[in-house]
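Every protein chain of the complex appears in place save one, which is left out.
Lettered A and B in written order, each chain numbered from 1.
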Amino acid sequence: MGWFVRRLAQSLVMLWVVVSLVFLSIHFVPGDPAELLLAQDGGSPDPLMVQMLREQLGLDRPLPEQYSHNVMGILRGDLGASMVDGSSVGQEVMRRLPRTLELIAAAGILSLLIGIPAGVLSALRPRGRFSRGAAVVAGTAQSMPVFVLGTLLVVLFAQVLGWLPAGGFVPFSRDPGKHLQLLVLPAATIAIGLSAIVFRITRTSMLDVLPLDFIRTARAKGVPARRVIIRHALRNALMPVITVFALQLGGLLAGTVLVETVFNWPGLSGMLVAGVNARDYPVVTGVLVVVSAFYIGLNLLVDIIYGITDPRVRK
Amino acid sequence: MKQAFQSPSGILLALILAIAFIGPLLPLADPLAMDVAARFGGPSAAHPLGQDEYGRDLLSRLVHALRSAILISGGAAMISAVIGVSVGVVAGYVRGFSEALSMRVMDVILCFPPLLLVMLAATLYGAGPSTLVPVLALVFVPSFTRVAHASVMTVRGQDYVDATRLMGASATRIIFRTILPNIVGPLFVQFSFVVVMSVILESGLSFLGLGVLPPQPSLGMMIGTARSTFAQEPWLLLAPCLSLIVLVLVLNAFCDHLRQLFDPRRESGA
Partner (left out) sequence: MSRDRENMTVTQSAEHPLLQVQGLTVGFRRGGQWNDVVRDVGFSVSGGETLAIVGESGSGKSVTSMALMQLLPRDNSRISGQALFRGIDLLQLDERQIERIRGDRISMIFQEPMTSLNPVMTIGAQIAESILTHRRIGKAEARAEALAMMDRVRIPSAKSRYDDFPHQFSGGMRQRVMIAAALACQPDLLIADEPTTALDVTIQAQVLDLIKELQAESGMGVIFITHDMGVVAEVSDRTLVMYHGDVIESGTTEQIFRHPAKAYTSALLSAVPRLGSMTGNAVPTPYPVFDIASGKLREPERRPNTLREGPPYLLQVSDLSKRFAIQSKLLKRTIARVHAVEGVSFTLRQGETLSIVGESGCGKSTTGKLITGLHDRDEGRVVLAGRELGAIPAVERAHDIQMIFQDPYASLNPRLRIGEAITEPLRIHGKASATEQREIAASLLTRVGLQPEMAGRYPHEFSGGQRQRICVARALVMKPKVIVADEAVSALDVTMKTQVVNLMMDLQQEMGLGFVFISHDMAVVERISHRIAVMYLGEIVEIGPRAAIFENPRHPYTRRLLGAVPVPDPARRHQRGAAVVTELRSPVRPPDYRRPARRYLEISDDHFVLDSGEDWQ
């Protein structure tokens, strides 16, 4: 129990540090932040606009006050307002976040369902045909940047074959069938690369575990092969897989941004890209804070799962 | 070290690096020269791969895009390695407070999804390579630190390090002459891995318009803009896609090759 509390405390501290750093980031710029944000190619911005922006962002107040104001706001769920149209960042994030999560969840589940069994099978016969074939497929899949894969899939399935729509979104409540149809390509795009990673790490992990002494002991006891593989080998091999999977989630968020752009899936990416292009600082930081919080939370979850499955961690 | 390049992937990589570095010296057309009248021109003597929507030479743009991808990724990886390894080695050897602090700092950096961190930097400082390279470097520092730290911890537990201490060697000598040579393996592997990840990140950012800025060519950007013109000239999309895939494939294969070379299971010889 003590271990769990410690880990939770660690995550909260981390979260606080992240939020603080994000807040402070605007002050790490040379010169005046507001000027920098409004700078367009070439000339200096209008001083009046700069002053308005400073007030809007609260940059004219003392630093500690800004800080507490921001942190309090975040605790209340208020992530500030967009520089461009004044809309609530928090609200917009909440609107879009579930869609991004849906993509990630679908891709994650798919990749585990494909990657783990393939990895186990490959480890059992490392030099067999399945193994070699799977290794080639995985290698190729990993070598395709996700937006390239997405673009090619769109081209193939929508434009050339016309089997699936090219992109867009329809809420599940309105038209479940169409919604799922539109989910297929984006989720598959992410899942392909992720499955390859899961496959490789499962395979490597199983190959590491299978020659270990306790597997030999289990076999010597006459435990049937199937149970040895699942109850003894896989149980131990899954732990690095979980870790790597969690590590990948950070990159997954990035990949999701790209995939959403390719398929016009209205998740966080649209907001984010528009924000960056307009140098809409509150929007970008708002999304960043939410995503980082998610990432920290996910890591905590993974550690908890690890702690439950591996008793050695808990001492 | 030399044997690292003696493999199919190594040779291909060397070829790609050669093209990238001597690219500008080749007798290719100017990648920026527009010729709108000849837009979407097919392959010809002057333009072996055809022309894009602004009439620019496709082949030349590909070569220059390849070059900038490698320079940016290589540069970022290099900076990242120098900082990350230094921190990791010191943390692993000196331990104590410096170790705890370094590891915590790296944990914090790792909380930020790389792409978003770059986007934040782009918001603050504007897009382009001058923002991209430092941020990319920062993003990968923790991975180098971790690998260096873990390797140092493994090596310093070995008796031969104690034996060297007993010989009267100074701490500096031990770090540089005894420990470092024994950790280059994993570091090499990590370096190649980081280069691949940088290439992928950079191309993704350029795809979104946040990486290398037009009119400089970049593979990601070329793919992004060619999406809309697919019907008219599919090759404009397929060529950069293919180039990028080949680049990443070769880098990945090389990375795997290195990993097998430096697999600790092989170190003990027979």
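Definition applied: a contact is a pair of C-beta atoms (placed from the backbone, for glycine too) under 8 Å apart; a residue touches a chain by one contact, two chains touch by 3 or more.
Predicted, not measured: the structure shown is a model, and the values here were computed from it.
Of A:E35, A:E102, A:D208 or A:D310, it is A:D310 that touches the chain left out of the display.
When the full complex is taken into account, the listed residue touching the unshown chain is B:R165, out of B:R165, B:R227 or B:R259. The omitted chain makes contact with chain B at the following residues, 158-160, 162-170, 173, 178, 181-182, 267-270. Panel shows chain A; residues 6, 9, 127, 212-214, 216-225, 231-232, 235-236, 309-312, 315 of it touch the chain omitted from the view.
The rule we apply is simple: only the chains that are shown with their structure count from here on.
Chain B contributes residues 107-108, 110-117, 119-120, 122-127, 200-201, 203-204, 207-210, 220, 223, 227, 230-231, 234, 237, 241, 244-245, 248-249, 252-253, 256 to its touches with chain A in the complex.
Of all the residues in chain A, the ones that touch chain B in their complex are 14, 17-18, 21-22, 25-26, 28-29, 33, 36-37, 39, 139-140, 142-148, 151-152, 155, 159, 250-251, 253-255, 257-258, 261, 272-273, 275-277, 279-281, 284-285, 287-288, 291-292, 295-296.
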